[in-house]
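The structure under discussion is supplied below as structure tokens; questions concerning it will follow.
So, chain A:
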Amino acid sequence: MLVLSLVLVPIVVGLALLVVRNENPTMSRTIGALVALYTLVAAVASHGSEWSYRWLSRPFEASFHFGDTAISYWLVLLLAICTLCAILATNVPRQRAFIAQMLLLEGAMLGLFLARDLLLFALFWDLMLLPVFFTLLGWGEHVATAWRYFIYNFAGGLCLLLATAAFGMLFGSTDVIGRSDVHLVGAWVPWIFWGFAIAFLVKTPVWPLHTWMPLTYSDTPSPMVAVVSAVQSKGGLYGLIAIGMAFMPDYLKAYAGIFVVLGVISLLYGAFVAVTQNDAKRVVAYSSLSHLGLIVIALASFNATALQGAVIYIVAHGLFSAALFLILGFVESREETRSLVRLGGLGAANPRLAGALCIAALAALGLPGLAGFVGELVILTGIFQAGFTIPAILALIPIVLASAYMLRLFQGIMNGPEVPDLPVRRDLGWLEGLALAPLVLALVVLGVNPHALTTFDASAYNAVASTLQGGTR
Partner candidate 1 sequence: MNPTVTNADWYALAPIAIVAIAALVVLIADLFAPKHVNRYVAIALGVIGLAAAGIDCAAAYGHDYAAFGGAFIVGGFSVVFQEIVIVAALGSIVLYGAIGNGERIAGAVALLLWSACGAMLMAGAGNLMTIFLGLELLSLALYCLCGLADRPTARESAFKYLILSSVASGFMLYGMALLFGASGSVALADFTAPALASNPLLWIGAGLFLVGISFKLSLVPFHAWSPDVYEGAPLPVTAFMSVATKAGTLAVFARFIYAALPAGIAPKLLLPIWIVAAISMIAGNVGMLAQHDLKRLLAYSGIAQVGYILAALAGGTPLGMRYAIFYLAAYTFMNLGAFAVAALLSDDGEQGSRLANYRGLAQRSPVAAAMMTLFLLALAGLPPTAGFLGKILILSTSVSTGYAWLGIALIVGTAISLYAYAKVIRAMYERNEHAHAHDAHPSVPLAWVSAAICVVVVIALTFYPLTPSNVLPLVR
Partner candidate 2 sequence: MLPMSVPLLDYVALSSVIFFIGVAGVLIRRNPLIVLMSIELMFNAANLLFMAFSRAWAHNAGHIFAFLVITVAAAEAAIGLAIVVTVFRTARHVDVDDVALMKG
């Protein structure tokens, strides 16, 4: 039941917040933070437990089946932490409704990661689009962005739906996530595979399905985009592991070339674009394209080391992109601009803000000792081991570019002479500091000791497990 409450509590509280009339922003923030904290605690407490209730028995078996898997456990923790931090950092107009959307988003995504049933997974997959869509409508800068987000992701969601239905018909049950005895083969499976894959690739996103992403990331209020970029984008990668790799390994292997090529293009493309963007949030958005492209390659390379690296990097990217977006949100709320051309010299008056941005940016550019580096190094080692020499070499270029654009971002905001016409500066407040501290701390801790992330029990995924056994180490 604890697992179930993990999903239900944020949703119920979110809905309740939508209805109540109390507009006190502190109250909503406190409630939101408490719920997020509850999910964090409950996620740890319920580790390994399950809850199941039969949903359909025809045309295929489906259940309301919740429980974490080896990999989703980390994503749940990441989500809970990111949501907690984001809610603490929330300071927007119409706070109550916004926090409600944040909680709904958290609940939907918790449902996604905790779903042990494909149909349930599909349900939450579509459900988690809605809070973001409404946030874009209510708080976004351009309506067109909401369209892009919704249309792209829903198109992906429809493919997922079709594939799920086909999966259910073919296998007879969708209550499969985390099971190790599911191995799909047959004439239909490539279609099913691509149905899933397209949804996942849109969500991640991967070039050329990415154009919704920079718009969404730059238009959404920072607390929301912190969660979206940090965790929602991982839904696709999680799906690739828990569904693509676990149930249809033969096809993931067969089409690995396509994934690798798309991953490499995303990797390079995102990095090159990030170098030239002047909108701070877009720099981070395109860097996400680049970073997540690497993870796609890692998954496609079907190598134990790369997979380990991918899990580390998924978490690391979640942490640093959440931190980056939150910090950029702070900067934007203070200076009312995100243009790297307009900003500058904030570091002198805001040393704490500068310090936090610095650590986040360094983690993003893969500085050794921070979590991003571990993921990158292990992934690349694995890719190279798996024989993807050219992708491994090409993947090195974005590392250099990352240092260029991340430093440009950091220096463009914090360094240089002070810009006289920017509004009065105020360094991080205690609440904002509290919002950033867990993320920054986690980046350092996981960078120094990423061991916990590598010891996940992959036996739940038969294909993954066999990959790990067949790995070279």
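Per the selection procedure, all candidates are chains of the complex that A comes from, given by their letters.
Simple rule for what comes next: contacts are C-beta pairs under 8 Å (C-beta built on N, C-alpha and C of every residue); 3 or more make two chains touch, one makes a residue touch a chain; residues count from 1.
Since this is a predicted model, take the numbers as computed values, not measurements.
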item	value
Selected partner (touches chain A in the complex), from 1 or 2	1
For the chain A and candidate 1 complex, residues of the former touching the latter	18-19, 55-56, 58-60, 64, 119, 122-124, 126-127, 129-130, 133-134, 137-138, 143, 146-147, 150-151, 154-155, 158-159, 161-162, 164-166, 168-169
